[in-house]
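The structure under discussion is supplied below as structure tokens; questions concerning it will follow.
Excluded from the complex is one protein chain; the other protein chains are retained at their positions.
This part shows chain A:
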Amino acid sequence: MSPVFDNIDLFVDGFLTSLRIILYALAGALPLGVLIAACRVSPIPPLRAFGTFWVTTFRNTPLTVVLVFCAFGLPELGINRSFFAFGVLGLVLYTSAFVCEAVRSGINSVPAGQAEAARSIGLNFTQGLRFVVLPQALRTVVPPLGSVLIAMMKNSAVVGAFGVGGDLWSTGQRLTSALGYETLPIFVGGVAVGYLVITLTSGALLQVLERKVAIAR
């Protein structure tokens, strides 16, 4: 384990960078995914078409391709940001498609009568979704959404490898290829442990959340 402890500063930095990517991506992908889901179930056909287009595009494109598009395509269009911002953006776009579908499965699990009752008392579509349907969808949405978000956390490694650098994955890369440490101790003892800290904690939080929304009945 000493290769890890010898470089603990680098690992802590890497961990924090990974965490930053993840938190930004979370803050972007969650609301965006819910918004796209609202489009997909909306009564307005152009919005539905837009939602379907969005999901089809980003769910069926490899994350690396989305990242290439953000980092090299957007500058062509005159948009210039740091690699970090482009990396996070790519992860947000990609993940939002999966968040959307998880949320939509939750929306579909709420009996149609709930939305009809909401409309019958004069709530408009957005109000019905916000006050009646989504709060009930949350119950069924936590487990699939949890899987999507944990996949996103692990995908932050792809963003790190993609020129952002300084995250857990890139730190492992640097220590093994540039500084000549042995691969296994670094990746198993350091990189994997770092990701596990994030994903296992998230898993535990999701379980607490699941229990909480389940009782609220």
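Quick note on the criterion: contacts are C-beta pairs under 8 Å (C-beta built on N, C-alpha and C of every residue); 3 or more make two chains touch, one makes a residue touch a chain; residues count from 1.
Assume contacts and distances are computed from a predicted model.
Novice: There's a gap in the complex where one chain should be. From "Probable septum site-determining protein MinC", "ABC-type polar-amino-acid transporter", "Nitrogenase protein alpha chain" or "Sarcosine oxidase subunit delta", what does UniProt name that chain?
Specialist: The correct option from "Probable septum site-determining protein MinC", "ABC-type polar-amino-acid transporter", "Nitrogenase protein alpha chain" or "Sarcosine oxidase subunit delta" is "ABC-type polar-amino-acid transporter", the UniProt name of the unshown chain.
Novice: So one chain is hidden, and I want to know which residue out of A:Asn108, A:Asn124 or A:Ser147 touches that hidden chain in the complete assembly.
Specialist: A:Asn124
Novice: What residue numbers in chain A mark contact with the hidden partner chain?
Specialist: Touching the missing chain: residues 43, 111, 113-114, 116-124, 127, 131-132, 135-136, 216-217.
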